[in-house]
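Yeah, one chain of the complex is gone here, protein chain that is, but the others are all in their spots.
To keep things simple, chains are lettered A and B as they appear, and every chain counts its residues starting from 1.
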Amino acid sequence: MTCHPERSEGPRATSAGGASPSARLSMTVLAALLVASSAFAQSTILNSTGRKGTFAIRNATIVPVTSAPIANGTIVFANGVITAVAANATVPADATVIDGTGLFVYPGMIDSGSNVGLVEVDSVAGTVDTSELGDFNPNSQAAVAINPHSELVPVTRVNGVTHLVATPEGGIISGQSALIQLAGWTPPEMVVKGPTAVHIRFPRLRSAPISDQPQDEEAEKELRKSYTRDVDKLRDILRDAQAYGKAAAARRASQSVERFDRDLILEALVPVVEGRVPVVMHANLARDIRAALAFADEFKLKVILSGAQDVGRLLDDVKRRGIPVILGPILSLPQREDDPYDLLFTNAKTLHDAGVPFAIQTSDAHNTRNLPYHAASCAAFGLPKDEALKAVTLYPARIWGVADRLGSLEVGKSASLILTDGDPLEIRTNVRQVFIGGEEIPMDSRHTLLYEKFRRRP
Amino acid sequence: MRKTLLALAFALPLFAQERVTLIRNATILTVTNGVIENGSVLIRGAKIAAVGRDVSAPANARVIDATGKFVMPGIIDTHSHAGVEGSVNEVSLPNTGMVRIQDALTNDDISAYRQLAGGTTAALILHGSANAIGGQSQIVKWKWGRPVSEWIVPDAPRTIKFALGENPKSANFRPPEGQQRQYPATRMGVEEVIRKSFTDARDYMAAWDEYEAKRKRNETAIPPRRDLLMETMADILRGKIDIHAHSYRSDEIVMLLNLADEMGFKVRELQHVLEGYKVAREIAKHGAGAGTFIDWWGYKAEAYDATPYNVALMLRNGVLTSVNSDSDELARHLNHDAAKAIKYGGVSEEDALRVCTINAAKQLRLDHRIGSIEAGKDADLVIWTGHPLSTYSRVETTFIEGEIYFDRQQDLARREANRKEKEERLKKEADDAAKTKKERKP
Partner (left out) sequence: MKLRRLVAFAFLLSSVTLYADAPGVYALTGATVHPVSGPAVANGVVVIRNGLIEAAGPSAAIPPDATVIDLAGMHVYPGLIDAQTSLGFAAAPARRGFGGGGGGGAAARAQTERPAEPTPDFLAVRNANISDDDAEARRAIGVTTVVTAPASGIFNGQSAIVNLGSGPIESRVIKSPAALQISFNPRSTWTYPDSLMGVVSYIRQTFFDAQQHVAATEIYGRSPAGLERPRESAALDALRPVLRRDLPVVFVADSETMMRRAMAIAKEMNLRYVLSGARGGYELASELKNIPVLVSVKWPTAPGDKEEREEQPLRVIRDRQLQPTTPSVLQKNGISFALVSGPGKAGDFLPGIRKAIENGLSAEDALRATTIAPARIFGIDRQLGSLERGKIANVIVSDKPLFDKDAKVKRVFVDGREIRLPADDRAARDEAAAGAASPIDGTWALTVRTPEGNVAIQVTLRVEDGKLSGTFSGDRGAGDIRGGSFDGTAVDFTISAQNNEAEASDWVFRGTVSGDTMNGNVATTLGSFEFSGSRSK
């Protein structure tokens, strides 16, 4: 692999020995695209190449994340698993060797909250599957609705985001998320772990903090009534789930216990109220976070906090309970007029200094690829750079319980890694090649193909 | 006598009471004259007085040591909706060109301050895209803390917002209760709205010409109705108002450019223009600029063919291209978008800086005043902790016309004072309320 001088010529990666299979592939794909309609979500790019053989990247700067970077290092992986990471690792004879001179190897990045696969075009309802109707959908599983052939999949992974937690939205209990890899021909092939959590968007008194002079007394009264009602309903359904779980366990233990019809909604909540499946509480304002935590205490839920703009005001509460926090989107605006302008940028440093585990999410779909820049913005405001990198690699792996497989470059872990010409948290860095689970990933996306097409306009 | 005159000459700047500032020893990204390492910028009053490696300052100058830092011109955002009181859309009619942003400007939108904290100093505030012809826009500088009249850039050209595609045809919007869907409902109708508006404008101009002619002949004549909308359209035809047109699909872009050629008007800048890359040469031929955001796509059908390589392709075809935000959030890190122009298509670093500064200034026809660091231009400057195209950099200080409108250290220092003031004011209110309650009891 040469250090391609013409970065401007596109991000296509080449392996040693001439035009890459992906380059040849692209021509065919290009031709197909010229014919294909612009109907949504018909990505003609291969989900994966199936090449899971033995690879070695030599003479690159390897950044394992869990240990210091290795200059002029070698990483070897076979059958999807990393077999060697060292300054002078032995390269097997049958390995496809990639020359990493001047390049870098990082773990693939993990977005802890994304809608990739659940939406194609926001304004075209037929392509949107993020939010089911109704307030309580704990039984909605994002995993079944992922479209593996969405254009968003290649767009996202070619910038180095290889895994994400596909998250349902809407209502009060939105559903179950799943950690997916951005390679695979069917949803089950993509799901690495599911469900990762049940998501609760804790009721809020207002959708936005009060800003102008208060207006309508009647409207205020209504708001409060409706808020109390929602919290009551949430409480009721969790209590029902507890009862259901108890009855189900009793029935399992003894057939003499009276049979009852199954309730899929309550069933989905039983692992939650029994503390086996975590709950992601989405809350941003201090009042809402507090209420959510108190609620979680009441039901002894295993909680992960998400969003958490005001987490700095509740550090003790969070730390005491050992709650990890998913920050983000970082590139967003603080909700209150008086909030410090850099509140969302500094939260990561605040958590880091307090020793609270955290990770970063984009809460996006079309631009989940920008996850590294959300992380970099935290580094611009005080978070050490290596912590920013961990916030999108090792830390999410730990929080989601997949640190045995993902999140760093260590022997035995999944070969989900990226080859870059620089720090992936810098925008100007190009990702040359992505591997997911040891498979070489085509580096084309809808965006590169459109670029290629119109460069060729005569 | 000579001595006295000389003495006076030196004393005059003091009489004029212009503040002098020296930003010293930084990497100066001038945009138009390359990069100056260990350079300095001298600001006198509202203007840049000198830029270079050896710039000296008078003794009374405020000196800001920017060693290790970077200085670049303030970022210019050609698509903003901040600073508007009430709705940014006059939804009611297909053409509301007489409606003006300047009539709803407000200076208490915190977004302006947050943009300063992200290095953005000037913007074109425009209508939303509910109408084919939305209304007259306003070029401002984010002079946070000053009366809103001072935000308006006085010699800026008049501008107007057009919108094509899904939004003006209300494709995704349901009419309110009791209302019907309105014309236009197709791209065909959008074209007709614009065509008719200009046709009517020509009739309007002719009617007034006839009236004036009659008056000259001393004939009795009733003046035609002075129609603010038609006057606006007429002023566009007279070249007095620049058109900035929201557009997505390549066909509607071509439609507008052809219509412009046919009807005798010019499109100054296409905005969003996500399919601009498909018709880049047509855009260049017309001489329209393009202002876009790099990586938003797929939120509407017409945004599905967007590609971040758009900017690179358009630049390469000779289109004056800039990046803009259409978002209070993006407006505070447009430096990211500029960096993405390099990532997606290999735009040079110089060009990447241009797309968020001088190119936007040219599109607003204010490049004689802003958009680069040159002597004689407005001192709209930003001091960054690192290279602005690095995601690890942040803004330290933002100047507009030589005045500091954002400074991180000042911001940090003020937080405690603000918190205290809030606490004291609320306490006073609570105490007063308690007092009143006590007094009310018999």
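One rule holds in what follows: a contact is a pair of C-beta atoms (placed from the backbone, for glycine too) under 8 Å apart; a residue touches a chain by one contact, two chains touch by 3 or more.
Computed from a prediction, not measured in an experiment: that's the story for all the values here.
K.L.:
Please pick, from B:Glu85, B:Asp203 or B:Asp261, the residue that touches the omitted chain in the full complex.
P.N.:
The missing chain is touched by B:Glu85.
K.L.:
Given that one chain is not shown, which residue among B:Val99, B:Ile241, B:Cys356 or B:Ile400 touches it?
P.N.:
B:Val99
K.L.:
What is the set of chain B residues that contact the non-displayed chain in the whole complex?
P.N.:
Touch set of chain B with respect to the missing chain: 81, 84-93, 96, 98-101, 103-108, 110, 128-130, 135, 148-149, 167, 170, 172-179, 182, 220-228, 326, 418, 421-422, 425-426, 428-429, 437, 439.
K.L.:
To test your reading of the contact rule: which positions on chain A touch the chain that is missing from view?
P.N.:
209-216, 219, 221, 224-225, 227-228, 231-232, 235, 285, 287, 290-291, 294-295, 298, 336-338
Criterion: only the chains that are shown with their structure count from here on.
K.L.:
When the centre of a chain is set as the mean of its C-alpha atoms, what distance in Å lies between chain A and chain B?
P.N.:
Their C-alpha centroids are separated by 35 Å.
K.L.:
Sort out for me which residues of chain A touch chain B in the complex.
P.N.:
The touching residues are 6-9, 38, 40, 120-124, 151-152, 331-333, 337-338, 340-342, 365-367, 369-370, 372-373, 376-377, 379-381, 385, 425-430, 446-448, 450-451, 454-455, 457.
K.L.:
In the complex formed with chain A, which residues of chain B make contact?
P.N.:
Within the complex, chain B contacts chain A at residues 110-111, 113-114, 117, 166, 171-172, 277-278, 280, 295-301, 303-309, 312-313, 328-329, 332-333, 336, 339-340, 342-347, 385, 389-394, 411, 415, 418, 422.
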